[in-house]
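Left out: one protein chain. Kept in place: all the others.
Presenting chain A:
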Amino acid sequence: MSVDTAAPADSVLPEGRPMDLLRFATAGSVDDGKSTLIGRLLYDTKSLFTDQLAAVEAVSAARGDEYTNLALLTDGLRAEREQGITIDVAYRYFATPRRKFIIADTPGHIQYTRNMVTGASTADLALILVDARKGLVEQSRRHAFLCSLLRVPHLVLCVNKMDLVDWSQEVFERIADEFTAFATKLDAPDLSVVPISALRGDNIVSRSENMPWYEGPSLLHHLERVHIASDRNLVDVRFPVQYVIRPQSTTVTDYRGYAGQVASGVLKPGDEVMALPSGFTSRIAAVETADGPVDEAFPPMSVTVRLADEIDISRGDMICRPNNAPAVTQDVEAMVCWMDESRPLQVGGKYAIKHTTRSARAIVRGLHYRLDINTLHRDESATELKLNEIGRVRLRTTVPLLADEYRRNRTTGGFVIIDETTNRTVAAGMIVDTA
């Protein structure tokens, strides 16, 4: 027994455009108030359910907290609640009439840096929290650096706990200046700063009356309006082939479609394209979805591309344009962030590597330097990278990668390294050079 349904429109904004999605992550040192801020944002936008709030109130009361600890809204694991810290990323969702938001609340503790990297890797924007009493500490710099390395396109420095420094403009400006100076060295793309109190809700959804000297928008105002549409690369056509669809059926015969998600650029029927690594060219016969053909495909659409000619293409190959192609190379220069506690990255080490839809093996040919997060000094005498260390390496792979520089393309420039014996993901890599 089933009920058929009518189809109302997707959610659209008053001006008629579809509602878009902003993914943001928190960052910053332990206890600087990240989870509290997310709790506050959910609370003040009325995104909380009464049973969630009641559960958190009950736990707070049972523990003897003086106020409802909003951090408990995201710190959902038993161990997190026992220790009062965040261990792994929590994903939370809310919407305002302007936008849908996916939040990744990440841990500040250095031991869990890899979980912060997990949360930040897909973010359009990162909120970097700093405790106004403490100012920038090593972990704030590490996280800011990681955000820039991951090329999170928008950063917001939130100077938190302003209630504990008498809402002092001077304190705020000192921290903002220090951070801005550091961010310049990182070439952070877009930086805003806002003084807040996550605990009390100042400058979170509305402007604070305690800080009349601050003339900028509230945090939510900024999140709702920050312009992200142009962050996508619509120029370089990159279509990593995920899967070849070949129905074994009597009704659909001779069908061959290349399924994948558009990494960048715009694909249209009739376009001349090149398949890599073969280099064969053809034309796009059709761009299809299960709902029928489309006139064009662009990120982040998942589609099936059909070509005019039968050429050999399989998973891990890439469709691009003849005059705009990624490098086809077995040698890459990359920044890597090492994420394994048991074994450090070593020169000569062999690993599995996953890049777009392609898997290969790789050997570490060289370690150029290890970075000191505080000073950004390059230690060229380093011989290994331990947990949470970042360095520049040269890799040689068993098969060519179809790669771009990460700064140009987050999808075709990023890879992960996997330990072949433990199968754990041990590093994040960002290609800096494909020569």
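In this section, a residue touches a chain if its C-beta (ideal position, glycine included) is under 8 Å from a C-beta of that chain, and two chains touch if they have at least 3 such contacts; residues count from 1.
Following the convention adopted for this analysis, contacts and distances are computed from a predicted model.
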- Message: Leaving aside the chains you can see, what is the UniProt protein name of the one that's missing? Options: "Lactate utilization protein C", "UbiD family decarboxylase", "Vanillic acid non-oxidative decarboxylation protein" or "Sulfate adenylyltransferase subunit 2".
- Response: "Sulfate adenylyltransferase subunit 2"
- Item | Among A:Leu41, A:Leu70, A:Val89 or A:Ala183, residue touching the chain not depicted | A:Val89
- Of A:Thr74, A:Ser197, A:Ser218 or A:Ser282, which sits in contact with the chain we cannot see? A:Thr74
- In the complete assembly, which of A:Thr122, A:Ser192, A:Ser206 or A:Thr329 touches the absent chain? A:Thr122
- Query: Touching the left-out chain: which of A:Arg321, A:Arg408 or A:Arg424?
  - Reply: A:Arg424
- Note on the structure: Note that chain A touches the chain not displayed via residues 1-8, 10-12, 17-21, 49-52, 55, 59, 73-74, 76-79, 81, 87-93, 100, 102, 114-115, 117-118, 121-122, 229, 232, 234, 242-243, 245-249, 252, 255, 259-261, 266, 289-291, 295-296, 298, 300-302, 304, 315, 339, 352, 354-355, 357, 410-411, 414-416, 418, 423-425, 428
